[in-house]
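My questions will all concern the structure given below.
A single protein chain has been omitted from the complex, and every remaining protein chain is retained in its original position.
Order of writing sets the chain letters: A and B. Residues in each chain are counted from 1.
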Amino acid sequence: MRNFVSAADVADIDSIVQSALAYKADPLKDRTLGANKRVGMLFLNPSMRTRLSTQIAAQNLGAEAIVFNVDKEGWALEFEEEAIMSGNTVEHVKDAAPIMGRYFDILCIRTFPSLKNKEDDYSELYINQFIKYSGIPVVSLESATLHPLQSLTDIVTIQEVWKEKRKPKIVLSWAPHVKALPQCVANSFSQWVNAWGKADFVITHPEDYELDTKFTKGATITHNQDEALKDADFVYVKNWSTYADYGKIYTNDPEWMLTNEKMKATNGAKVMHCLPVRRNVELSDEILDGPSSIVTQEASNRVWAAQAVLGDLLR
Amino acid sequence: MRNFVSAADVADIDSIVQSALAYKADPLKDRTLGANKRVGMLFLNPSMRTRLSTQIAAQNLGAEAIVFNVDKEGWALEFEEEAIMSGNTVEHVKDAAPIMGRYFDILCIRTFPSLKNKEDDYSELYINQFIKYSGIPVVSLESATLHPLQSLTDIVTIQEVWKEKRKPKIVLSWAPHVKALPQCVANSFSQWVNAWGKADFVITHPEDYELDTKFTKGATITHNQDEALKDADFVYVKNWSTYADYGKIYTNDPEWMLTNEKMKATNGAKVMHCLPVRRNVELSDEILDGPSSIVTQEASNRVWAAQAVLGDLLR
Partner (left out) sequence: MRNFVSAADVADIDSIVQSALAYKADPLKDRTLGANKRVGMLFLNPSMRTRLSTQIAAQNLGAEAIVFNVDKEGWALEFEEEAIMSGNTVEHVKDAAPIMGRYFDILCIRTFPSLKNKEDDYSELYINQFIKYSGIPVVSLESATLHPLQSLTDIVTIQEVWKEKRKPKIVLSWAPHVKALPQCVANSFSQWVNAWGKADFVITHPEDYELDTKFTKGATITHNQDEALKDADFVYVKNWSTYADYGKIYTNDPEWMLTNEKMKATNGAKVMHCLPVRRNVELSDEILDGPSSIVTQEASNRVWAAQAVLGDLLR
């Protein structure tokens, strides 16, 4: 594995899932793998679970992690080629990234989309420029359109929970939110579940909330949530803003919020969410505090997913 | 000790004071106690001494400390049960805390009071929610109404300095300030000196600055500063805003600022302050730069107090 920014970077999803579970069973088994190695963690946007779990994963591997909040502790970066930098950006990624490549052995980066210009966001300019110019392995801590560490965690968690021989039915269910959110988690979950190939995968959302087919191809897509939930084994709840007419909120219909009542149609499904979650907007207290929620288990698995990725890159 | 958020959490103050002094004598004596243990340090508010000393204490014990500025590097947390999160809070403590409980072995938290709603602040909702939902030991790095690491340090410092057999006379003396400050340090110092029980304890402040009697009960309280200072062995200087009519500044009378002239009435008292201090507002240069001040010794003892607490929780 050269970089970790998409499911496409992983040759064998089953194998990396097993690696994560092995780290969960024995967190310190590769305690010296990262000796004298340095993991740079650059944040252009806020983060909680991703930041903490990746830092812990690096420590478990014996590597030194250095966190740098580029936006707060540093300054604004420029990403456009041939920019005349007479505006607000202070340093070009062409100058910053090669230096990160000398300072670190692995570079982890979080960036967010603008949600204003679809083409720009979907070109993944920011993370691609870091890949192009740093010369070292780059790990996405969530980029403009994908969140692979989250999705690997999600597959790890499903694998851990699912004990039956048949394929589970997994439903990605859109939820209301008060803000226009990126499509990253939904794109990425779709991409990974499809690439994994070990589930019946259904995506349900209101009209006009279609995701990029590049990621969803292979899934069944329906606007009928009740139908989608029928016999579901896992319900992955997530809001996203519109993709086609980019970055908009078309509806906030509270009917789309998952309830215990709606859960009756499922096969005793487990409920997942990447967090943070707006309680009683995206997902009700009754679900989150009830027995079907596995969000804490899911979030705690972030460490093992990150450790599997860093471990692979350090090897 | 399960948590460390109040003097009430400590079974034996003398014993933890001795533990702190033992760490001062030999900082690295428990260098392996924290091996493969992780201390999370969450800041919802700024901090300098508390942050640095706790981080150093964790390192001295061989533990890995991870600092996370929730407010700046993350997002606003919700603490109210059953909140409908359609406003500015992004994540509920019910979701965040259990994950911290999985990521860390000990959770240290700094929060501040609003100074607007007394009942809310004095319920200690924030830190109590972390205790309730994290499932691991919680250490207060200052909460809405108390600052126990500071107070433990203060007792350690008094113990270290005081060589006579008789009980010292300790005076907590209110001081002017330009801002409305929390009652935390004054509450906490009162609580700890009373619980320690090895001093004659006098609190002096202007009318209407009475603290919560829950903390001060046992102390002599007077509005006459000169009388209070008479024969004092330690003068602990601190501003606080009003408690009864909550969070107000009733007076800024500069007469309440301690001076060398006023110190003449004392028994060559040592002057303490938790810092930061507004020079020549709360406390004069002549005191802070003179021989009676022990504020640097006091602040440097923060490391050993934190180490005693973390050491106990790691044991």
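By definition in this document, a contact is a pair of C-beta atoms (placed from the backbone, for glycine too) under 8 Å apart; a residue touches a chain by one contact, two chains touch by 3 or more.
The model shown is predicted, which means the values in this text are computed figures rather than measured ones.
Trainee: Of B:Ser6, B:Ser19, B:Ser53 or B:Thr204, which residue touches the hidden chain?
Mentor: Here the residue in touch with the unshown chain is B:Ser53.
Trainee: Touch as defined at the start, partner being the missing chain; which of A:Lys24, A:Arg38, A:Lys198 or A:His223 qualifies?
Mentor: From the options A:Lys24, A:Arg38, A:Lys198 or A:His223, the contact with the absent chain belongs to A:Arg38.
Trainee: Which is it among B:Glu164, B:Glu261 or B:Asp289 that touches the chain not included here?
Mentor: The single option touching the absent chain is B:Asp289.
Trainee: Need a quick check: the contact residues on chain A for the chain that isn't drawn.
Mentor: Within chain A, the residues touching the omitted chain are 36, 38, 40, 64, 66, 68, 70, 72-75, 78, 82-87, 90-92, 94-96, 98-99, 102-103.
Trainee: Give me the chain B residues in contact with the hidden chain, please.
Mentor: Its contact residues with the unshown chain are 28, 43, 46-49, 51-53, 55-56, 59, 69, 72, 178, 275-281, 285, 288-289, 295-296, 299-300, 303.
Note that in this section only the chains that are shown with their structure count from here on.
Trainee: Can you work out the whole-Å distance between the CA centroids of chain A and chain B?
Mentor: Computed value for the inter-centroid distance: 39 Å.
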